[in-house]
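I have a structure here, written as structure tokens, and I will follow up with some questions on it.
Every protein chain of the complex appears in place save one, which is left out.
On to subunit A.
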Amino acid sequence: MWYALFAAGAGVLNGLRPSLSGINAYVMSGKKQAIRGWTRTQTRLGRKAAGPVVVFGILSSLVGVAQAWCIAVVLGHSLISLHSSTVPAALPLWPIGAFLVLAIVRTCFLAGVDIGAANAGIEARKRLRAEVLSSVLTGGPALLRQEHSGVLATTVVDRVEALDGFFGRWIPASITWIAAPVLVLIPVCFVQPRAGLVLGLCGLAVPVGQALFGIGAAVASRNQFLAMTRLQARFLDRVKGIATIVLAGRTEDETHRLAEAADELRLRTMKVLRVAFLSSASIDAAMVVALIVVAIMDSHAALSLQEQNSAPLLEHILTSSLFVLLVIPEFFSPLRALALAYQDRAHAQGAATAVIDLPVAEEHRTVSEQDLFPDRSISITLDQVCFTWDPARGQALDHISIKVPAGETVILTGTSGSGKSTLMELLLKFISPDSGQILLNDIPLETIPADALSHIFSWIGQKPILFAGTLRDNILFAHPDADEEALMAAVKAAAVDQFLPSLSEGLDTRIGEGGFGLSGGQAQRIAIARAYLKNAPVLLLDEPTAHLDPETEKSVFESLQRLALNKTVILATHSAATHMFNGHRIGLQDGKIVQKQGSA
């Protein structure tokens, strides 16, 4: 498209970029390049949608110039009537008519700019949010070890929201800021070359100012977003544990800490704004200088003509000077738009840092678990598996070798922290072993795609997440297409039916986040019902009966026994009731196998 020519304008600005990002010394150059690459890709993707905004924006500037001319003609003509020697000529009406028509045209153009910018922002955010989400899903549970869920959510929601301006304002502004003023300058030079020179010089000062302030803007904006993210994560964490805070009588302390976080956000925000305001003040200053210089210069010129008593010449200089005065705001408004959009570009860089930290979204492989495991009988082999969460804390699993034949049960015992849950997470591919290999039948775990794997394992974790909603929704989460019969079977097997009568609406009772409205044991049974409903060939049970009283525990174990029939089971537990399970026992301690019973 023709406006691609103006991309040259953006190129000039891009030229400033190396020096701008030079201050981010703490960012390694590799990362810096990744950020730059990401921003560049986004700019390229955003240009197409920015097209209408640029076209309408430039057209609207041109119409503005024409309008200024109409006004100047009317004013000039009426002023000249004051000039003593002239006979007032009939005032032409065409400028007034043209002004009206142009005003209507310009209104349409302006609306076009607004709507185009909004659309560009919306389309881009839709695309980006989908991208970020699939990256988060690819990263999976391992991400939760690195970041608070609040921080991840901020990336998906707020970071992407903040990019609206990048696509709606910055990208168009990076083209129009040079194109529009140049187009405005042409008629000005034509009418009054001197004023054109003044305007051009004042205009040239603007990018210099912008480059100076822009350096600060990028850093300030990044810090501001960091403060924002911190405040959000802190608040989310505190709100989730608000009962703990209130009951410990620590409300005032926590309020005080939140106040500090909120105040830091204010300071950071003000830093961003100070730079932004300075940069727009610099444009204001350039504009005021232009205005005053033109007014003074032209009034001197006009005065000398006035003495010469030459009416037509005087009218011309009056008209052209008024035109220039009226056109000055028009000349500066694209520059002002660029200054306003400067922090949008900083937002994009901030978003880039957050986004490139996320793993690259995987492509969906279409290997189903039926192709991999046609008879649904699966043996699990761990061969010399090592895993370390944190090098300073030593290995969580140290050369673990276990073989679980298809259809058999292995019971993992050991104190809390001995590596049982780590082993489960390895099998679920939440994390990958540092060395060694895990095989399902003879297929290496890492070659099995995540969605196929989810059909193989049923998992009951230590802290099952219950979502706000009905009990039914929470159980059906495991298998949304399950029929009522299957659902009821799962409910019965998990002993959920034992407490349903005490709930007013049975399975349709609503619970709050984290299982509010249920006791710990009841929540656990909902999680067990999920595992039943899913009915996968391998069961991974991580202390499934924690929080249960001995009687309920017994009934749950009984039904787990039924579920475990012909399935491969790994059960981690402290419970004395595990004697109910026949299986190989493996004792873990500090990530090592210390005891083996049976032939595991």
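List of remarks:
Simple rule for what comes next: contacts are C-beta pairs under 8 Å (C-beta built on N, C-alpha and C of every residue); 3 or more make two chains touch, one makes a residue touch a chain; residues count from 1.
What we mean here is this: contacts and distances are computed from a predicted model.
Between the names "Quinol oxidase subunit 4", "NADH-quinone oxidoreductase subunit J", "Ribulose bisphosphate carboxylase large chain" or "Cysteine/glutathione ABC transporter ATP-binding protein/permease CydC", the one given in UniProt for the chain missing from this structure view is "Cysteine/glutathione ABC transporter ATP-binding protein/permease CydC".
Summary of contacts with the chain left out: across A:F373, A:F457 or A:Y532, the touching residue is A:F457. Within the set A:V198, A:L548 or A:I586, the residue that contacts the chain not displayed is A:L548.
Touch with the chain omitted from the figure is made, among A:I186, A:L204, A:L303 or A:V360, by A:L303.
Interface note: of A:L291, A:A339, A:A352 or A:I586, the residue touching the hidden chain in the full complex is A:L291.
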